[in-house]
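Here the complex is missing a single protein chain, while all its other protein chains stay put.
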Amino acid sequence: MTEKKTPLLDELEKGKWPSFVTEIKRAAVKSPASAELLQVLERSYAERRGHWKHGGIVGVRGYGGGVIGRYVDEPETYPNIAEFHTVRINQPSGFFYNTKTLRTICDLWEKHGSGLTNMHGSTGDVILLGCKTESIQPIFDDYSEAGFDLGGSGSCLRTTNCCVGPGRCEHACYDTLEACYNITNEFMDELHRPMWPYKSKIKFSGCANDCTGAIARADISVIGTWRDSLRIDQNAIKEYAAEEFPIQSAVVAKCPTHCLTYNKETQELSVVAEDCTRCNHCINLMPKAIQAGKEKGATLLVGGKSTIVQSAFMSSVVVPFMKMEVEDDFEEFKDTVRRIWEWWDENGKTRERIGETIFRLGMGKFLRETEIPPVPQQVFRPRANPYVFWNQEELDQSGTAMDGSEVKNYNK
Amino acid sequence: MTEKKTPLLDELEKGKWPSFVTEIKRAAVKSPASAELLQVLERSYAERRGHWKHGGIVGVRGYGGGVIGRYVDEPETYPNIAEFHTVRINQPSGFFYNTKTLRTICDLWEKHGSGLTNMHGSTGDVILLGCKTESIQPIFDDYSEAGFDLGGSGSCLRTTNCCVGPGRCEHACYDTLEACYNITNEFMDELHRPMWPYKSKIKFSGCANDCTGAIARADISVIGTWRDSLRIDQNAIKEYAAEEFPIQSAVVAKCPTHCLTYNKETQELSVVAEDCTRCNHCINLMPKAIQAGKEKGATLLVGGKSTIVQSAFMSSVVVPFMKMEVEDDFEEFKDTVRRIWEWWDENGKTRERIGETIFRLGMGKFLRETEIPPVPQQVFRPRANPYVFWNQEELDQSGTAMDGSEVKNYNK
Amino acid sequence: MAAKLDQGPPNYKEMLPPVILENYGKWKYHEIPRPGVLKHVSETGATMHSVRVASPRLVSIDFVRDLCVIADEYCEGFLRFTTRNNVEFLVGDEAKLNPLLAELEAKGYCVGGTGASISNIIHTQGWVHCHTPATDASGVVKAVMDDLYEYFDSMKLPAKLKMGLACCLNMCGSTHCSDIGIVGVHRTPPRIDHDKIRKGTEIPSLVASCPTGAIRPDPKNKSVIVNNDKCMYCGNCYTMSPAMEIYDAKNDGIAILIGGKVSNARSAPSFSRMVIPFLPNNAPRWPETTKAIRDIIELWIANAHKGERLGEWVERIGWERFFSLSGLPFSDMLIDDYIFARETFRTGAAFKY
Partner (left out) sequence: MAAKLDQGPPNYKEMLPPVILENYGKWKYHEIPRPGVLKHVSETGATMHSVRVASPRLVSIDFVRDLCVIADEYCEGFLRFTTRNNVEFLVGDEAKLNPLLAELEAKGYCVGGTGASISNIIHTQGWVHCHTPATDASGVVKAVMDDLYEYFDSMKLPAKLKMGLACCLNMCGSTHCSDIGIVGVHRTPPRIDHDKIRKGTEIPSLVASCPTGAIRPDPKNKSVIVNNDKCMYCGNCYTMSPAMEIYDAKNDGIAILIGGKVSNARSAPSFSRMVIPFLPNNAPRWPETTKAIRDIIELWIANAHKGERLGEWVERIGWERFFSLSGLPFSDMLIDDYIFARETFRTGAAFKY
């Protein structure tokens, strides 16, 4: 491999932040593909454009996705990255690793690929960046034997993801790690064999802080919450007071619903439970003194997606409170999600995410047909227009257009 | 005329609130048409449906509108209201009347019509309710001679309207009565001869309280405001304090921008002028002590309309501050509105209100083509999607699709 | 006598009483000495009292003449109407205020509608004169105002309450931005009179008039077909063609929307929101409607802060809390499914029960 100059990229080895250029150069020592990647990237920096072509179809026996085809646009000039595909490996819940597992990932990727990886992609997978078409099946075989499986790509359930949850967080209202693991295993077929109108994502966040960005990024957003009143430890409040923590100004005054009252004399904090929206602000600021209620579970929100095509949607509430119990194998969640997918699969157009289908056909129709009860928690506010669709079967149909009667008869 | 029974309507003569049934009966004494109206209305109450047909075209020589045709659906049964048209008379600014004028309206309507009227219709006109086709021209001729003119109907400038303004309100930031009168006279042709895609309304409100509901009901909403800081009379503040008016809780604490500070010791109220949004809340509550700034004028908002078809729109800010001076004959307003109408006339579809045209084609295009400067006051917040239309002429077009160049050449 | 074209409205200046001409633009502040009476004070020290009186809006010319008699006696021959169809007697001479009030009371006029009260219901024509009504207008208003009269001639509400009634989905008269909006609703698709269509309807315009694309041409019959599943009964097609009868006495009725306002004071103008999708047309006094409105108003009185408009109160406590406090049933019909529906979906995990 000849050493070629990369003066533009070299500029990005300066500065305090760790450099991806340094990383590509490290990989390039062992991988001719990575060395060529450096060259084509230097050229992109000079020309200010990308040099990658569309993915063709590449894959693994028995799977419909998990590998993204990628080809350089001048294969003659860059033969080592003529094919430079991405392999998605389903990460363990919460991105926890032991070093043995991580080293296995590295060793296999050194054997078959570029030696470059993202830890992790935005959806959650371990992204193995750059291999040839001929290597894909061997890569899968090796990783599979080592206990790994592919992630999702295409019009399928994409790789699920979750926050750190009860593994290292006091806020987790349900076991996000177990939920993600259990539910991923439940929906292996949906994940590995694309058969839907478009992709669908699930993200599990343990509390309203939503560290996975579920509401913005997942079609099915599962955000931990509780149903009863938050719990206040008055002794701990007194300790915060003793440390001169600004209870009134930072916590009480900024409570969005003004449901907290702090008595400076007695150093007691009280809550009007029915006014609390469980936004987590006070818990975030005073975790030693305030914690969630005892009746814990999750809010199910549906429809989140990013920009293309109909602009970005955030997920919106579908089930305000749902139990998420390991003991019952997350039954309510699985049942509900199956009904939602089924409805979308029947009604969605190609490349239409769940949120867009609901928007096009109406939340009312969605709720009726998935048998999810309408509740005011599903909306910020009711409709402003009077354009209600009425179930004609519940009306008096004698003399309406529904019974095919003549207008003349009705007039009499 | 035979006395017929109206047992259902008679129920509506009971109770404290003045009764329209009583009024119809009063008119019925002199008008056979009103007597028949009572009968058909009683039937509507029994059958729970209306009995009026579509308006055919009825009108006055030289005008394109001002009269709404109305026909009963069983003319044989109700010959006196077979034709029962509405005449719209343009009201004086602010609904102020001397009794001579009112009596003239009554006398002429007694001569020609049903003797029933609305004082006034929602748009503003004196609504004369019920006359025959043959009476329309004589009605116009008589009213015209007495100094009245028709209001608007159809796809025209509808009758303009204004609040009580400087005639009886301390809040008026410009002369709404004169503006309405002057500008109505300016646009007589637009008002009387429908020639637009659909109707267009102007309403003049003297302050942010918007007593004409301009923002909800008018395509062109003119709402009084000021540009500098509100003025506080500290002596008057002290008087409010002496009367134990709740300055802190009712005014300061409820200021939406928290721009007011009340010093209880000195009994002084101060404002951070640049944080004030001129919402009028403090002025409403303490009119003796707080008044608008000195640099007065109006905010021009565009696009208001009610529900049918694309759901209700409120007007939105187009020109944050505009002088509305009698001295310069409201020049800036007239120029701006002419440009807005011209754009709408060129771009609007049939039955599309200005707001809907702007929504369909984009506020950016509207502003560019009407030469109204874009300012952040026009929006609550900027766009969330990245779908910007770029003026291609301002870009480097060498090698883009715009110059028709071949993709192959560009790649080189 | 040739009629003059385009002479415009009468000049308002001729309609102003002397006290206004003298103090035009000089008003400094106003007070409400008692319900129904506004006292305006000028920079010059002059005062004017306005006495606000209810009108049923649909009135005879004799009603107007009666007003004139009173105005001549107490107001130097001047009066005005309000945008909400109240009458205002303008009293320049304070000595005439009490005699005027006494006469109004003697004659049975309703004085009120100022400050924290209900200030007359803006409304439409209904069965009296409209061609697309789903309910009556004047009759419903009469029934509701009879029931709520105590809130017209007092000022004991948390804040002002502006109501509007529209007899169909056109929602004329600002019902879409009212504290309480009463809206006539159809609930069944139009019945097509094919003969009438063949006789004179311009089919492309009719097809184009449907906001949901539910109407398509039927060339074989020289008529149209309505896809009933897509129809939302707006009646826009009936406005385009009399062949599309939309009224349906058995199923028409009233929907209630609340929480709108047009004023910018404190909070931004807001749309009314539907809280009851349907109440029957129980003429002549609509008891379900009057009760529903009274219940909402009493809940607001019991729970709102002083100065808080109905919609400001609901927004503060949250719509979900309004439904649990009011006990009104929530259904999917209250969830928007039209153009801007997405903005109403709760894109957040914080809410009450």
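Each chain carries a letter (A, B and C) given by its place in the written order, and its residues are counted from 1.
By definition in this document, a contact is a pair of C-beta atoms (placed from the backbone, for glycine too) under 8 Å apart; a residue touches a chain by one contact, two chains touch by 3 or more.
What you see is a predicted model, and the numbers here were worked out from it, not measured in a lab.
Chemist: The chain left out touches which of the shown chains?
Modeler: Taking every chain of the complex into account, the missing one touches A, B, C.
Chemist: Please identify which residue in C:Ala71, C:Ile121, C:Leu310 or C:Ala350 touches the non-displayed chain.
Modeler: Considering the complete complex, C:Ala350 is the one touching the chain left out.
Chemist: Check each of A:Lys4, A:Arg26 or A:Lys294 against the chain that is not shown and name the one that touches it.
Modeler: A:Arg26
Chemist: In the full complex, which residues of chain A touch the absent chain?
Modeler: 8-9, 11-12, 14-24, 26-27, 34, 37, 41, 44-55, 61-63, 70, 84, 86, 90-103, 105-106, 109-110, 115-120, 122, 124, 129-130, 140-141, 144-145, 147-149, 161, 163-164, 166-170, 172, 175, 177, 180-181, 184-185, 188-189, 192, 208-217, 223, 250, 254-256, 279-281, 284-285, 287-288, 306-312, 314, 350-351
Chemist: Counting contacts across the full complex, list the positions on chain C that touch the omitted chain.
Modeler: 264, 268-269, 340, 342-343, 347-350
Chemist: Provide the residue numbers of chain B that touch the chain removed from this figure.
Modeler: 208, 210, 215, 223, 225, 227, 256-257, 274-279, 299, 301, 303, 313-317, 320, 359, 361-365, 367-368, 374-390, 392, 395-402, 405-408, 410
Basically, only the chains that are shown with their structure count from here on.
Chemist: Could you tell me the distance, in whole angstrom, between the mean C-alpha positions of chain B and chain C?
Modeler: Taking the mean C-alpha position of each chain, the two centres sit 14 Å apart.
Chemist: What are the residue numbers in chain C that touch two or more other chains?
Modeler: Residues 169, 171, 176, 234, 248, 260, 271, 338 of chain C touch two or more partner chains.
Chemist: Which chain B residues sit where two or more other chains touch them?
Modeler: In chain B, the residues touching two or more other chains are 307, 311-312.
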